[in-house]
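Dropping a structure here in C-alpha cells format, bear with me for questions.
Here the complex is missing a single protein chain, while all its other protein chains stay put.
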Amino acid sequence: MISFILQHAPALCLATPLLFAFLTPLADKAGSRVRKAFVFLGILLTALTVFTLAQNVILQGARVYTMGASSPALTLPSGMTLPVRIILEIDAFSALMASLALLVAFFAVVYSFRFMKGNSLGKFYSLFFVMLAGLIGLVFTGDLFTLFVFFEILSISSVALVAYWYKRKKSVEAAFKYLLISSVASLCLLFSIGLLYGEYGLLNIAALAASMRLSFVTMVALGLLLAAFSMKAGAAPMHYWLPDAYGEAPTPITVMLGIATLSSLYALLRVLFTLFGSFSLLPVAGWVLICLGVVSMFVGVTMALKQDDIKRLIAYTAVSQAGFIFVGVGVGLATINSPALFSAFGENALKGGLFHLVNHGIYEALLFFSAGAVIYATGKRRLSSLSGLARKMPFTTVFFLVGAMAIAGIPPMNGFASKILIYESVYRFNPLLTVLALVVSVLTAVPFVKAFSSAFLGPEMAEFKKTKEVPMGMLLGMAVLAVIAVLFGLLPGLVVETIIAPAVNALASQAAYVGVVL
Amino acid sequence: MSGLSKIVKNVASVFIVPGLIFGAYVVAHGHLTPGGGFQGGTIIATTLALLLVAFGEKSFRKAIGKNALAMLESLALFGFIGIAFLGLQSSFFNNFLSNSGSLFGQSVQFGVNEGNINSAGVIPLMNFMVGIEVASGLTIIVIAMYSGWGERK
Amino acid sequence: MELIPFLGAALLFGIGLFALVFKRNLIKIAMGLSIIDSGVNLFLIALGYRSNGIAPIFTTAPVSNAQAAATMVLPAPQALTLTSIVIGLAVSALMLSLAVLLFKHYGSADARKIRGLRE
Partner (left out) sequence: MKQAIKLIFFLVFSLFLLASVFTLRPFGAPKHHEMDSYFLENGQRETASNNIVTSIVFDYRGLDTLGEATVLFSAVSGVALLFRGALK
C-alpha cells in the first residue's frame, strides 16, 4: 500500500484536492459539521501525500510521472526520442514549494473554520481545494501547456474567492482587477507557448530545453514569459493589483494568495533556469530581474509607509520583500553562465533568494493571520481606529511582533538569516545593490513600528472593552508559523543545507532536469 | 416573468427535443466524429437556455431543480476523475479499457474505416461525464446571470 | 500570402490589447480580453495547419491509409485550442459577472468612476 502510494504520489497529490473539491458541494448538503470534517480530512490527506513525496524527492532526487502511460516511469513511448504524454516532474525545488504551500494551506483551513461565517461555505471550500490543486499542479508539472492550465485554475479560483464578500464594493473591484491582470498574463503565456510550439513542435519543458536554439521567435517567447510571470508575481510596474486583492480577500485566502504569488515566481524561475538554461543571454534576464527587484523594493516600501489599512500595509511590504527575492535570484541568474563567479557568490545569492522565498512565505502568512485575528476580534481594519490591543490579545500581539521582526530583518528571526545571505553575496556582485537593499530593509521596519504601536500599544479604547483573544484554532496556525520563523532564524545553516541547497542544485543544473525525462 | 409569447413557446418546444438529441449524439460520437463532451454539452446547455428564455424562470425551475443541477455537475466531475483513478493500476489517466475486449474495448486497426462506436475505451465514458458537467455547468451560469442563484425572496 | 493567418492572429491580439489599454468601459474591457483570446486561439490552430491537409479523423476520411499521416493536419494544436476555448469561456463568464456586480455597486460601467480602492 505504502509503496503504491509512493509510486503514484505525484498524481495523487494533484488528484486528492481535486476529488475533494468536486465532492465538497455534496458534503455541504449534510450540514456544516460533516463539511468541516470532510474538508479537514481532505487537507490532511493532501498534506500527508505532499510531505511524503517531498521527503522522498529531497532524499532520492527528482521524480517523473507520466500521465496515462502503461507505467509512470515510462516517459518516452517505444521508438520515440521525445515525450508525447503529459509528464509531471518533481525535483527538490518543486518539492520545497509544494511543502511550503501545504504547510500554509493546512493552517489556513484550520484558521478559516473559525474565521469564515456564512451559508455559502461549501462553495468556498470547494474553490479553496481547486486553488490548492492549481498550486500543486503549477509546481509539479513538467509540461508548458499544463503549466498554463494550472495557472488559469489558480487565477480563476482565487478571483472567485477574492470576490467572496460580493456585497463589498471593494472586493468586487479588486477581483476584477486581479482577473484582468491574470488573464492578460495567462494569454501572454499561451501566446508564447504557441511561439515555442511553432518553432520546436514540442510542449514538454525538458524536451524543449534540450532542443532550444537562439532565434528571434524564442527571444520574444522569453520576453512574453518573463512579462507574464513577473506580472503575476507582483513585480513593480504591475504590482497595483496585489495590495487590492490581498487587502480585500478573506484572510485565509489572502494567505493563499501570498503562496500563489510565490508560485508564479517559481514558474518564472523554472522557465528561466530550466527552459532557457542553456542561453548565453541569461545575464541580461538576470539584470532584468535585478531591476524589477530594486524597483519593487522601493515602490513597495514607500507605498507601505502611507497605508492606514493593516492588510494593505502588509501587502505593500510583501511587494518590497518579493523585490529581495528577485535581487537574490537575479544575481544567481546573471552569474550562472560563468562557473567561477557562480560558485564564488552566485550560488549563495541563489540560496539567499530561495531561502528568502521560503521565509517570506512563512512570515507573510504569520502577519496576515495576525492581522486577520485583529480584524476578527475588533471588526476594524484601519490602524487609526485601533489602539491598545496588547492587553486584550496578548498572543496575537506576540505573533504579530515575531512576524514584523522577521519581515524587517531583525536578528533572531528567519528574515534576517536569509537577508544576510543575500547582502553578503550580492555585495560581491555589485555593492550598490547591497546598499539599496539595506536601506529598504531599514525602511521596512518603519511601517511596522507604526502599525504595532498604533494597533497594539497606546491607551485602551472604551469600544474594545469586550474584545477577547481569538479562538484556539486561529492561534494554532500563528503559533506554529512563529515557531518555524524563530527556528529558521536560529538554525539557518542547517535549514539551508537540508532543504535549500538541494533546491538550488535542482534549479541550477538544467542537465539533470532534462536527463530525468530524456 | 412568465416567459415570452405563445409563438416563441411553441417554436421552442419544437426545437427542444431535436436539440437535446443532437447534443447527446455529439457527445456519444466524440471518438468517431468531430465533437465530444464539451461541444455536445454546450449544445444541450444552449437548448436549455432557449427553454429558460422562452418559458421564463419559474416554469424552468419547476422542470429542472437548482440543486439537481449542482449535484449533477459535482457527480459528473467525480465520475470523470473517478475514471482517471481507475487507471491507477498502470498510471493515472491510463486508458485501461481500450483494446481490452470489454465495454468500448474493441480494437481498431490503423487506417480509414467506417467507425465502430464500441471502441476507444474510457474516452466515450469521459466524454459522457464531461458532457453532463458542461451542460449542467453552463446552465447554472445562464440561470445565475438570468435571475441570480440565491434563495428567492 | 504565406503569413496571413499568423498576421491575423497578431492583429487580433493587438486589437484586443488596444481595447484593454485605452477603453474605459468594463464590458469593452471584457470584449478586448475575448478578442485577445480569439487571436491566441487562431494562432494555435494556424500553427497546426498543413497545406491541403484534412482533419485528423479517420472515420471515412478521403485519403488512403499510406497517405493519412502525411496529409492530416497536426492534431496537438487542435487539442490545445479546445482546452483554451473552454478556459476563455470560463474567464469571460466570471469577468462579465464581476462587471455586472460592479455596475450594481457603483451605478456605472465606467472604469474611471469605479475607484473605491484609490482614495
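Per-chain residue numbering starts at 1, and chain names A, B and C are given in the order in which the chains are listed.
Basically, a contact is a pair of C-beta atoms (placed from the backbone, for glycine too) under 8 Å apart; a residue touches a chain by one contact, two chains touch by 3 or more.
The shown structure was predicted, so the numbers you read here are calculated from the model rather than taken from an experiment.
Undergrad: In the intact complex, which of the depicted chains does the undisplayed chain touch?
TA: Output: missing chain touches A, B, C.
Undergrad: Check each of A:Ala27, A:Ile43, A:Val57 or A:Ile86 against the chain that is not shown and name the one that touches it.
TA: Among A:Ala27, A:Ile43, A:Val57 or A:Ile86, only A:Ile86 touches the chain that is not shown.
Undergrad: Which of A:Ser71, A:Ser120 or A:Ser453 sits in contact with the chain that's absent?
TA: Considering the complete complex, A:Ser120 is the one touching the chain left out.
Undergrad: So which bits of chain C touch the chain we can't see?
TA: Residues 2-7, 9-10, 13-14, 17-18, 21-22, 46-51, 53, 56-59, 68-69, 72, 74-76, 78-80, 82-83, 86-87, 89-91, 93-94, 97-98, 101 of chain C touch the chain that is not shown.
Undergrad: Touching the hidden chain in the full complex, which residues of chain B are there? Just list them.
TA: Interface with the chain not displayed, on the chain B side: 30-34, 36, 38, 70, 73, 77, 80-81, 84, 92-93, 95, 98-99, 105-111, 113, 115, 119-123, 126-127, 130, 133-134, 137-138, 140-141, 144-145, 147-153.
Undergrad: Tell me which stretches of chain A touch the chain missing from the display.
TA: Touch set of chain A with respect to the missing chain: 14, 18, 21-22, 25, 67-68, 77, 80-82, 84-86, 120, 123-124, 126-127, 130, 133, 137, 145-146, 149-150, 152-153, 156-157, 159-160, 163-164, 166-167, 172, 191, 195, 198-203, 215-217, 220-221, 223.
By our rule, only the chains that are shown with their structure count from here on.
Undergrad: More C-beta contacts across B-C or across A-B?
TA: A-B
Undergrad: How big is the gap, in whole Å, between where the Cα atoms of chain A centre and where those of chain C centre?
TA: Spacing between the chain centres: roughly 29 Å.
Undergrad: Just how far, in Å, is the C-alpha centre of chain C from the one of chain B?
TA: Those two chain centres are 23 Å apart.
Undergrad: Distance-wise, how many Å sit between the C-alpha centres of chain A and chain B, to the nearest whole number?
TA: 36
Undergrad: Using the touch definition from the top, list the residues of chain C that touch chain A in their complex.
TA: Against chain A, chain C makes touches at 13, 20, 26, 29, 33, 36-37, 40, 43-44, 47, 76-77, 80, 83-84, 87, 90-91, 94-95, 98-99, 101-102, 105-106, 114, 116-117.
Undergrad: Across the complex, what residues on chain B touch chain C?
TA: Listed in rising order, the residues of chain B that touch chain C are 32-34, 36, 38, 110-115, 134, 141, 144-145.
Undergrad: Which positions of chain A touch chain B when the two form their complex?
TA: Residue list for chain A touching chain B: 8, 11-12, 15, 18-19, 22-23, 25-26, 29, 65-72.
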